[in-house]
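With one protein chain removed, the remaining protein chains of the complex are shown where they sit.
Chain lettering (A, B and C) follows the sequence in which the chains are written, and residue indices restart at 1 in each chain.
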Amino acid sequence: MLSAFLQFLISGVTVGAIYALCGLGFSIIYNASHVINFAQGEFIMIGAMTAVSLVEAGVPMPLAILLAILVTMAVGVLLEKLAVEPARKASVTTLIIITIGASIFLRGLAQEVWDKNFHKMDPFSGDTPINLFGAVLMPQTLWVLGTALLVILLLAWFFNRTLEGKAMLATSFNPLAAQLMGINTKRVLMLSFGLSAALGAVGGIVITPITFTAYDNGIMLGLKGFSAAVLGGLGNGFGAVAGGLIVGIAEAMAAGYLSSAYKDAVAFVIILLVLVFLPNGLFGRKGTERV
Amino acid sequence: MSGLSRWAGLGALAIFLAALPQALPNNYYVDVAVLACFNAIICVGLNLLIGYAGQISLGHAGFFGLGAYASAVLVNSYGWPPLLALLAGAAIVGLMAFAIARPVLKLKGHYLAMATLGIGIIISIVINTEAGITGGPDGIAAGPFSIGSFKLAGERDWYWLMAGLLLATVWLATNLVDSPVGRALRALHGSEVGAEVVGVDTARYKVMVFVVSAVIASVAGSLFAHYTPQLTPTKADFFKSIELVTMVVFGGMASTFGAIVGAAFLTMLPQVLTVFEDYEPVILGGIMMGTMIFMPKGLVPTIAALFNRRRP
Amino acid sequence: MSMQAWKILASAAAVAFTAAAGPALAADPIKIGSFLSATGPASFLGDPEKKVLEKYVAEYNKAGGVAGRKIELVLYDDAGAADKASSFVKRLIENDKVDLIIGGSTTGTTMAAVPLVEAAGMPFVSLAGAVVIVEPVKKWVFKTPHTDRMAAEKIFADMKKKGITKYAMISENAGFGKSGHDETLKVQANYGMTLVADETYAPKDPDVTAQLTKIKNTAGVQAVINWGFGQSPAVVTKNYKQLGVAAPLYQSHGVASKDYIKLAGDASEGVRLPAAGLVVADQLPATDMQKAVCAKFQKEYQADFKAEASTFAGHAFDGLQMALAAISRAGSTDKAKVRDEIEKTSGYIGTGGTVHMSATDHMGLNLSAFHMVEIKKGDFALSD
Partner (left out) sequence: MTLLRVEHLNKEFGGVHAVSDLAFTINPGTIHSIIGPNGAGKTTLFNLITGVYTPSSGSILFNDVPTAGKAPYQLAEDGMSRTFQNLQIFFNMPAIENVMVGRHLHLDRRFLPSLLRLPGIAKGDAQAREKSTELMRFVGLEAYLKADADAMPYGALKRLEIARALAAEPKLLLLDEPAAGLNATESREIDEVIVKVAKSGVTVVLVEHDMKMVMGISDHILVLDYGKKLAEGTPDQVRNNPDVIKAYLGGGAA
């Protein structure tokens, strides 16, 4: 049953690539601020819903995508300015509640701006399946994978080669020292929200031809994205992608060989086991406590 | 909190709880008050873990759900007396929490959040899937709560039971917080290594508080199973967990009375917000964000600080 | 801090409770209470139901109300949560003092209401599907939609005609899917059917090819049934087409709306499903009494909401019509009388079929209420 195995794998990679893209957004904000933004899923939804509604209104796809990314970025920056920035000194738990509040708010807003229906988007390059040794692969999966790959490369370049990126990393390690070095940490934080919102939007748009979209689609994607980012190790883009793929493949294999009802549970058991042995995720920085 | 002010707080709470039913025009209001008591009891327990010991749990609804389903299943399908089922549920949840606590509570911050979230989700998947036992997504009815021939019926009966239990839980929780055990919990929140070097076995205390808060949630769950006409898996899911944490943070972490206020406020809020119909989520989210931005320490500590400042 | 805590608690409670109490209302109008899953995972059901109730109550009032009395609708959104539903039902009964309740988009929320309405003696028309709502018969509880068991029977009857005996099932791991799955198993023996593969998926799963691959690789699968609603049946349908599974795909009445065809696109060609007359109203023979009712409802709905009415919208319409007719016949809002009149509903022609209720049947629909439809060229085509 090689072809079945291959099909499970492809299914897992498809789903995993979706989770990976969602997880990357968490990583960026974490890198800049050590904040986990539970409204990240809503960025994904807003990007997708904006793009879909623009396309439905007759805007050409590339322009619709660009506009959707810009709209989502604006939402991200606004969220940072109005909700996160004023509460920078609050505890981690308080910030979690603020971003959860933001996610409820944005979802409620989306339900009013748009509607409660599901929406679709056409695949970027047709929907003729590609046959691989008896298993089929949809072209859109390649788009998702390619986007994830491109995003990692861009992020690696951004964080290692550009001043902005290095400033972001520095801010995450030690905000005070970064500020003393002349880094505008407020700007860095804003940039990180804008960037991860943009990334969420890109992810949301690329996956919509596979998943459809609706005002409440961000919940599940945000949850799985968070799982992917934590499994891979927070703040590590490569880790988020690896984490996403592992979760996706674990789910597909569990559905294929164990029980489809328990596939999500299997994924979470794997995450738990990994965390028990690697408390900072697969590729997370091991923080030595200085005492 | 000194001994005197603790008794004053308990007394005030007791008077409030005793007087409240007079102000409630009909059983619907009593129902909301009962639900607030349920949430308050869980939150007082959860606050020991999150507020005092500084360990987040995004999976506590799982323990609430386990307790609830243990009762519903044992009473409904196996004919156990409700009280025995409640104790069995608490024992099962306590053992389970004990077994997972040590490895899980080694994790910190967002990793701990992820792990507890995962545990909660796994529990809710099991409840949802094992329909033969749990009734699946459509739920199960546990029937009324009875001890011997005494049957608890009607919202007002339930109110007195839950108000009494809330008072007892608050008494126990404040006792614990204001003891060497409670100081150890607060200390490990402040600095784990700082607590260790003066002899606090931080791992043991983390396990202990985790089990205590899980058992409180389980007992509340067991009773809830009898109170609700139909117990469904949504009571054990991720959203319920988030709601519980929100109540704790909203009311004020490391404040037992804050947990009660948070639970009461957020239980009532959706009932009030129904007038906004479809705009309810926007307003609920807005209130959550606004409160946490302007009162990052939560309602009760912030307002208490305000009062203290005004006092000469 | 204790005194402060006490003050805060007291004032918060006072504010919230006065706000919740709202202004006192005159008892003059007929008060219809409703709790629907207008948001949340079942908003697919509750949202159109809410629109329909609000629209038609307004229209009745424009036309002077029922029996000379205006109708007041008190509607709450339970977001699909059973405990919220039970709170709202208590609120409707105890606080709003409604005369009758229409609502309960899902089986879970309906079942949370059942003990409460039974205890209070409140006529209740449910809009949810499962058989347990009316079997065994509960004195005060009625329902308008067809049951999932009927849908399963309709599918099996169709399969039998085609000579199919072995089938596979893929169902959503949530209320509707689970209940449909279980009812299917209960009636399969009556039609001589054997289940050979049984898979599930979680709501909002982006891809189900793993489960479908397993079904595809199971020997002897002659047809596949999918139980679910919302976006997931569209995902199933797309993946089904991608994998090139040869066996025919049956969907449930849960997807009987144009949205499904729009989402699944070409992949939905050839999918068969049981559906109420509403979705194929224009294709019904002129002799079918349902034709005119459905066409009118469809037209009015589309005029207001710029979208095609789903069968769920129709359930709410039917529930409201039957309830108001019963009140009108009873000549009052006396709960016992209204209940008796609802039970006497006979020959009501609604979007879901012709209803004949009785003391032993609180739904009053039979299999003839369902039509087998096939999706052809992006539209539902009658295929009985």
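The definition used in the following text is that a residue touches a chain if its C-beta (ideal position, glycine included) is under 8 Å from a C-beta of that chain, and two chains touch if they have at least 3 such contacts.
Being a predicted model, the structure only gives us computed values, none of them experimental.
Interface note for the absent chain: among B:130, B:178 or B:277, the touching residue is B:178. Only one residue in the set B:104, B:162, B:187 or B:247 touches the chain that does not appear here, and it is B:187.
Across B:130, B:157 or B:196, the residue that sits in touch with the chain not pictured is B:196. Listed here are the chain B residues that touch the chain not shown: 3, 54, 172, 175-176, 178-184, 186-187, 189-191, 193-203, 208, 254.
Following the convention adopted for this analysis, only the chains that are shown with their structure count from here on.
A complete topology is adopted by the chain contact network, contact being made between every pair of chains. The mean-CA centres of chain B and chain C are about 34 angstrom from one another, to the nearest whole unit.
Averaged C-alpha coordinates give centres for chain A and chain B that are 31 Å from one another.
For chain C, residues touching at least two other chains, in rising order: 39, 173, 200.
In chain B, the residues touching two or more other chains are 129, 278, 280-281. Contact residues of chain C toward chain B in the complex are 1-6, 8-10, 12-14, 16-17, 19-22, 38-39, 75-77, 80-84, 86-88, 90-91, 93-95, 107-108, 111-116, 130, 132, 173-175, 178-179, 182, 200.
Per the touch definition, chain B reaches chain C in the complex via residues 1, 5-6, 8-10, 12-13, 15-16, 20, 23-29, 31-32, 35, 128-129, 131, 136-139, 141, 155, 228-232, 234-235, 255, 257-258, 260-261, 264-265, 268-272, 274-275, 277-278, 280-281, 299-300, 303-304, 307-308. Across the interface of their complex, chain A is touched by residues 39-41, 43-44, 47, 173, 199-211, 213-214, 217, 230-231, 234-235, 238, 242-244, 259, 262-263, 265, 307 of chain C.
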